[in-house]
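Every protein chain except one is present and positioned as in the full complex.
Here the chain labels run A and B in written order, and each chain numbers its own residues starting at 1.
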Amino acid sequence: MDGFISAVTFVSRVAGVVGAFFIAAAVLIICDMVIERYIFNLTTIWQIDAVTYLTIAATFISSPYVLMTRGHVNVDILPLHLKPRARYVLALVTSFIALAFCVTLFVLCAAYWYEAYSERWLSNTVWRARLWIPLLSMPVGLFLLVLQYIVDIYCVMTGRTSPFGISARQDAEDVAREQAREALGGAP
Amino acid sequence: QVTLRASHQFPGGKGDVRDDMVQMLAKEMAASNLGVTVQVYPGASLFKPNDQWNATANGQLDITLFPLDYASGKVPVFSATLMPGLIRSQERAKRINKSQFMKDVRAEIEKRGVIVLSDAWFAGGVASKGGCIVKPDDMKGRKFRAAGPTFAGMWEAAGASIVSPPSNEIYNAFQTGVVNGTDTSLSTFNSMRLYEVADCLTAPGDNALWFMYQPMLMSKKSFDKLNKQQQDAILAAGKKAEAYFESKADAINQEAIKAFEDHKAKVVSLSDADYAAWLEVAKKTAYAEFAKAVPNGQKLIDEALAVK
């Protein structure tokens, strides 16, 4: 299992890097578009679609990294007021609900992707992009997200991480302080 | 008791003829007392415009009224319903509806599990700032937002730079000069209040380049779930909505033209010679592309142009 955990962690990290570079690429493409259009008065067709697809792809592909680094925002009022045992149970219940959602969505998105691929769908824009390419980011990202969730659940069950990332004696203020420190100095 | 869900992207309850058509169908069905309720979701409140096709084809949406070209990325043959110069005038649109061309288009729709309740062709034109657009040469140096790929190809070949701001930014883009020409239906120009920022409208007249097919459609799955009486009633209601649109079409066009005139914008239309010149450009771009992408593409174009 340790091998699996480190493999998934590694993949999630790579996915995070990929997503960050997608966003960086989007910035460059927007600049390219603005320059081409306003300085050289050229036709700009592909850029808007490409930038949109890069942003969507970053969202899905980086989602496991954001989950791993606890970046998906949650409301932890209830967990903070529970006893450790109840908090542990709640963490498992919510994690399984989220996992079930991600698995369902993965199946639906994989089927949707396959339809787009086999029916050769094109975008409804002037560029006429082959939709299966950007759509691929949905099943891929969701699959990695499922893996990361399995790892997270396993780590909570084996006591490697604390439920909701809240250690035994923390209260609402401690957690908020931690978030603030993170916002001040960047993520861990 | 059956409840059918009808979705469209146009403003609800504000006199848009497309909303009126769907509401009319709902009222007719309620009045028929056959136990069919039609719930109307206007303004893309249920499905995004682009998602309505798949939802109708797979039976998740019962009724929709939408520009069929929105589905042309999924079903390339639908590009024929937003093709430069094919329809030419609102009068001719009625004759096209009875032609082989439309029989073929409806067959393509039905092949995919959707049936047509009402045919409706919406006239459009070009709004521009800094000079009117009549001849292909008028496109040189334009920053143009095109309604779809078929038109974009033609405008670009005539010398325009194609730009594609999101539709909710067109008004601002026009005002600031990011865009100085765009093509869409007259009713959309009107609802976007583009007459406030454009100084010329190329109106349909007798030689319109721009027509778009916006039919009212029903999912075959949902249709098959109705009994014979209900089916007949809904088909009849669809025909009634179609007749209503035909009676209103000219008035809608005139209303938009008047709004431009009231705002001191010039209103022009194409002469026979201008139309012929544009058709030459279309043949080399939009038509050629379509014939290449769709097996029976050339046949469809020939059928449409053959209508008197």
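Note that a residue touches a chain if its C-beta (ideal position, glycine included) is under 8 Å from a C-beta of that chain, and two chains touch if they have at least 3 such contacts.
Rule of thumb we're sticking to: contacts and distances are computed from a predicted model.
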Checklist line | Listed names "Cytochrome c oxidase subunit 2", "TRAP transporter large permease protein", "ABC-type antimicrobial peptide transport system, ATPase component" or "Aldehyde oxidoreductase iron-sulfur-binding subunit PaoA", with the criterion being the UniProt name of the chain not displayed | finding: "TRAP transporter large permease protein"
Margin query: Counting the whole assembly, list the visible chains that the omitted chain makes contact with.
Written below: A, B
Notebook entry, point to check: Of B:41, B:155 or B:245, which sits in contact with the chain we cannot see?
Noted result: B:41
Note to self: So one chain is hidden, and I want to know which residue out of B:32, B:89, B:175 or B:298 touches that hidden chain in the complete assembly.
What the structure shows: B:175
Margin query: In the complete complex, the non-displayed chain touches which residues of chain B?
Written below: 5, 39, 41, 45-48, 50-51, 54-55, 58-60, 165-166, 168-169, 171-173, 175-178, 192-193, 196-197
Item checked: On chain A, residues whose C-beta touches the chain left out of the figure -> 16, 19-21, 23-24, 26-31, 33-34, 38, 48, 51-52, 55-56, 58-59, 62-63, 65-67, 69, 71-79, 90-91, 93-95, 97-98, 100-102, 104-105, 108-109, 111-113, 135, 138, 164, 172-173, 176-177, 179-181, 183-184, 186-187
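Just so it is clear, only the chains that are shown with their structure count from here on.
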Check: Across the complex, what residues on chain A touch chain B?
Finding: 37, 41-45, 48, 119, 121-126, 128, 131
Check: Which residues of chain B touch chain A in the complex?
Finding: 50, 70-74, 76, 141, 143, 146, 148-149, 152, 156, 160-164
